[in-house]
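Notes for the one structure printed next.
For this view, one protein chain was removed and the others were kept in their places.
Residue numbering begins at 1 within each chain, and the chains themselves are lettered A and B in the order written.
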Amino acid sequence: MSFLTIVFKNLLRRRTRSLLTIAGIAIGIAAVVALTSIAWGFEKSWEQAYRARGTDLVVTKITSQSPMPAPFNEKFAADLLKLPRVKEVSGLLTDLISIEDAPTTLVFGWALDSFLWDHLKVVKGRKPSGDDEKAVVIGTVAADMLRKSIGAKIHIEADEFTICGIFESTALVENGAVIMSLRQLQRVTENTGKVNFLNVKLEPGSTQEQVESLRKTIKERFAGFNAFTSSEVAQSNTAIQAAKGMSWATSLIALIVGAVGVTNTMLMSVFERIHEIGILLAIGWRRSRIVRMILYESMALSFLGGLAGVALGFVAIKVIQTTPMIHGKIEGEISAALFGLAILVALALGVFGGLYPAVRGSRLSPTAALRYE
Amino acid sequence: MMKPFCLALLLTLPAPALLWAAAASDQANPAATELIDKVINARKTTGFRIRAKLIVVQAGSGKRQTRQLLIKGRRDGEATKILYQALWPDAYKGRALLVEKSADHKTTGFLFTPPDKVTPLTPEVMKQPFLESDLTLDDLAEDYWHWPLQKIVGQETVSGKSCQILESRPAGRPTAGYALVKTWICPDLALPLRVHLFDEGGQLVKRINVEKFFQQGTRWVPATIMIEPEHGRSRTTLDGSKSERDLDIPVEDFALGKIKSLAK
Partner (left out) sequence: MSAVLIEVRDVQRSFDEGRVQALRGADFTIEEGEFAAIVGPSGCGKSTLLQLLGALDEPSEGEILFRGKSLLEIPDLCRFRAQTIGFVFQSFHLLPTLTALENVQIPMFEMPWSAAERRRRATELLKSVGLGERLHHLPPKMSGGERQRVAIARSLANEPQLLLADEPTGNLDSANAKRVMEHLQSIHQQRGMTMVVVTHDWNIANFADRVIRILDGRIISDNRT
């Protein structure tokens, strides 16, 4: 017989209670898994948007209190082109615009000769033919959201555009976006000559160190500007931070409820077994072994709850992804890292929830506990 | 995705507060004056641009109609100009309301209807609804902060915030559509959270509630404003999607020529 046999036999004694506790933990962990997966997926999707563009660095003006960086003079691109290893610089304007009666939509203005267009797959129609054409391409998800198809008119700010193409992007955020020529977006948003992102492409074969050193150079040489790598852009995005914050806050609540459940179960179980703990102490078990027994019991419960929670969470992600509101916009990330995180969190929950009951149990006096029937 | 941003509108009128405070102090309660100054100063800016949606919901059918709005403001010394323009849908596109205030609070301006109808703002015109919503032109143009009788009459909690209730009355017979305006102002946020508008008979005509507000920099700004007439068949929501302040909006933007060009 191993020590764990005792632990499991103790748990099997109160099957219903153990199962209910496992279910409670499972729900908490499922919430953590689903929310974290979606927050991570959201971040990854932004990251993909930049990677897919072949962008090595993104340069923006440092802006506070606004979800979008402030626009600056597009001539700044020429200064960046003079820096070593910089191959191409493409200015773009990005804005969140309330279009007709749709929810706020991401609108990009890209120079028509920019490398940014290279990764878009126009599935229907074509991209705008010239800077003067009042035409936009929209992502497949945006087409659903705006209930528009090719050839339709679309009002953006004070102007009317024709949808000349529908595209698909590897980056999910772009699928929900509207893209037009940089000149047109500058005009309708009254930002003539301005961009709010510069996408920098380095010479092919540039190393990570070279990207990093260029980033430092930009930050040092141009005060008020910041340069990010693709993943940093995603991480510093306020929307992503908000999503992550929400996911953590909700997870925390779920976990506190879970921990209270474990504590309650383990305390009840300790109170029921005062006499037995007395026996164990009398026949020589050290107090630390009593602590370990109770902690292992609560960790076993939370581990099983964690496994069930991960399964439940993965199902929840699939269900959430099929809801019309989310469909196609966010892809939850299901990864080994998430699985590992969920199990670790579950075990931590077990330790946290079991600690107090374990200490209570181990502090019993053997003679008093033996008298207790 | 994100839907923060703000809306100033009624509540952001970049007005010449101090001047007025001195002139009106004989009749206004000093605490009331101080409170109004606080709100007005928090909203003072050289120029602003706001994008918002006006959503009108019919009471019976629940039918929703949206209009996209662009609101611009500019301050020259103590005089201000505010322009409200409809961008969408086509039926409303180009319609505009220009409200100009001189340094001594005289209101002038006009209502523009494409292709070229210009209606000056007379008291009669001011009672008309704006873009067939529950807001009248009066609601957008009248600056009751500058009425001579201002008094704090109590305190109440609105949306979890402690507010002071301000009563504003015009001098003599009301020139505007209302005879009494009660405003619930949260001094901590320097933001009005609720406005009740009464007619000459003392009847409540309209309620305006700030449903959502948030912090932008150091200032608190409304994001969603609900307008509910007491005996109306619809209600209107004003939902801000973007707000920029401390801008320099060119004076030409407020000229009739430029206003007309939007409609084309």
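Everything below uses one rule, namely that a contact is a pair of C-beta atoms (placed from the backbone, for glycine too) under 8 Å apart; a residue touches a chain by one contact, two chains touch by 3 or more.
Quick caveat, the model's predicted, so the values are computed rather than measured.
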(request) Could you tell me which of A:A282, A:V315 or A:A337 touches the chain that is not displayed? (result) A:A282
(request) May I ask you to list the residues on chain A that touch the chain which is not drawn? (result) 1-3, 5-6, 9-10, 12-13, 275-276, 279-287, 289, 366-367, 370
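Here is the rule we use: only the chains that are shown with their structure count from here on.
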(message) Measuring centre to centre with CA averages, how many angstrom lie between chain A and chain B?
(response) 39
(message) Touching residues of chain A toward chain B in the complex: what are they?
(response) 64-65, 67, 96-101, 103-104, 106, 155, 157-158, 176, 190, 238-239, 242
(request) Using the touch rule from the top, collect the residues of chain B that touch chain A in their complex. (result) 1-4, 49, 51-53, 64, 66, 68, 70, 85, 87-89, 93, 216-217, 241-242, 262
